[in-house]
Each structure stands twice: as C-alpha cells, then as structure tokens.
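Dropping the structure in here first, questions after.
With one protein chain withheld, the remaining protein chains of the complex are depicted in position.
Take a look at chain A:
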Amino acid sequence: MECTLDAQSLISISLRKIHSSRTQRGGIKLHKNLLVSYVLRNARQLYLSERYAELYRRQQQQQHYPDGAALLAMPPCPPPAAAAPPELAALPLPADTQDRDPRGCGAARGGAELLEAPPELQRAPCRDSSPGFYRAPGGAGAGAGPGAGPGGGGAAPGLLYGSGCDFGSGGAPHCSSRTTVLDLDTHVVTTVENGYLHQDCCSQCPCCCQPAPGLASPPPAPGTKRKYYPGQEEEEEGVEEGEPGGGGVAGGPPFAPCTKRARFEEYSAEHPQDSSNISNLISIFGSGFTGLVSRQQADSEQPLNGQLCSKQALASLGAWTRAIVAF
C-alpha cells in the first residue's frame, strides 16, 4: 500500500493524536493510543532505515578519509537490509540504569529484541512488543503513578517518545541517540540529536567521552564503534535474551548491538551512580528544538549539537515536563 505521507509526517500526526487524546472527553482511550503507537513505531522504523541508508551512502564516500587508524580499525559495515528497528525506550530511564542491565537500557525486553537483530521492515513491525512507545494510561490510572523523577519505575507521567540510536550525522555515532519528541509549547515535532554526546560536545564534556577516547573529528564509520567497547560481547548476549529468534545476534548487522550498547554505555558511563543526574539527561530530550532533522541539516547539526550540550542546564526539568506528555 502506498502511503501518501512520508514517515516523518506520520510520526508527527501520530504524536499529535496521542497528545490530543489527553484532552478528549472520557479520558484516554487505551486501545486507540496503542494502535497509534504501532503506527508510530512503523513510521519510525522506516524513517530510521532511510537515515541509515543515507549514512551508509555518506560513509561510503568517506571511506578514503585519511584518519587515525583507530577509527577505521573495522571495515565499515553496511546498514541493515531494511529498517534498523528503533529502540523504543520509554522513560524513566532511571529505572533502567538502576538495573545496570543492557536489556534494561531504556527498553523493555521487546525493545532489546528489536534492536538486537533488526529484521526486515516487514517483520519488524510484527514484533510482539513495542513497549517503549506505550505508557501507562493516565486516564485509567493504572500505572500512571506519580513521580516523574528518577527512579519512578514506569511512573513518569506522560512521557512518550520513540528513541533510536543513530549515527548522528557528523557526530560520534556511538554517542548519539535520537529521540522524537513533541514539544507541547510549540507543538513542533522534533527528532532530537542527543548532542551532548556528540564529539564536539564530548570535548566540552569530558564526562561523557570516556567510552570513546580516541574519537577524532571525522565521523567514524558506523560499524567501527563496535571496537570501542571492550566487553561488549557479554553485553550483547545480555541484550539478546528473550529475543524471539529475530534473526539472531550473529546474523544481525554489527552495529545494531553497538547502538544499543551505546545507549547503555552513555548512561552508565556518564552517570554511574547518580540517578539524580539522570534528570538532566532526560531534560535534554525535553528541550524544545525546532524543525525535524533533515538530511540537509546534517552539516549544521554539529555546531548545534555542541551548543545543546553546553546548555544542559537549559533543558531544565521545566522543559522536561513540557515535552510530550502522553499520559
């Protein structure tokens, strides 16, 4: 079926539906919002697969980039055949980081499966669990407990976003992470580059650069990040668990586990014990950015991301609560 809307439009339409459902009479309709979350996930998978394809193309062009050997230690790996499934991580992240469990890296089991072995686009949406997008329905009161703060397991009110790991164009792929958020103030849907982990940012914020000490300015190939994480193998296995045979770890493209690992790494590396800092992390997602990241903006992202990083405080908790609040 040919859709007249592109993935980005579908994402924004879906987020608007979820947002407007909060104000509808009768409370939030669990069923409808669950269905919308499926569309959101499907669209996001396509969107990301397009991004990956673009990155791969770009990376191919940069193959001959004369750079430090470390970066090119591994041959570039191609993007997955189809959409790399986004990691559908739901907040609160604190609960996950507390687990210290790669599986819990912002995602429930299903998210891990999705990321671990990105199946074809056809199959990915058929995945059983897309836990990340869906939050406890506030309307029903179940699970929508109080406490947006860290440690509120499953209780962040109205957090809804789909996040995915990406290779942040022009940035340190392993550090980047993407989030699609709807800013309730400006009603703008944004795909957020988690700039604070960008390489530029890394130079400004040493704390977040531990995992990638050798990162130089040119963007490393997407697959190369695998090398940066010693002990990744066991982490991968942890990630795999519970996965219903979606192609197997070994069969999956190398960077899929990398991305997942990256997410976990960035959290654990940056905030090893301090869950209160997680709120800062979270708040970065919550800042209002304008415009969807487009391919053309790739170059302009670098300075922007650096800026964002340095303004972590800007993304205050206030902004955080203004971010898309689903339930």
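Rule of thumb we're sticking to: a residue touches a chain if its C-beta (ideal position, glycine included) is under 8 Å from a C-beta of that chain, and two chains touch if they have at least 3 such contacts; residues count from 1.
Methods note: contacts and distances are computed from a predicted model.
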| item | value |
| --- | --- |
| Listed names "tRNA (carboxymethyluridine(34)-5-O)-methyltransferase", "Globin domain-containing protein", "Dynein axonemal intermediate chain 4" or "Serine/threonine-protein phosphatase 2A 55 kDa regulatory subunit B", matching UniProt entry of the absent chain | "Serine/threonine-protein phosphatase 2A 55 kDa regulatory subunit B" |
| Interface with the undisplayed chain - residues on chain A | 1-5, 10, 13, 17, 25-27, 29-32, 34-35, 38-39, 42-43, 46, 90, 108-110, 122, 125-126, 128-132, 134-143, 154 |
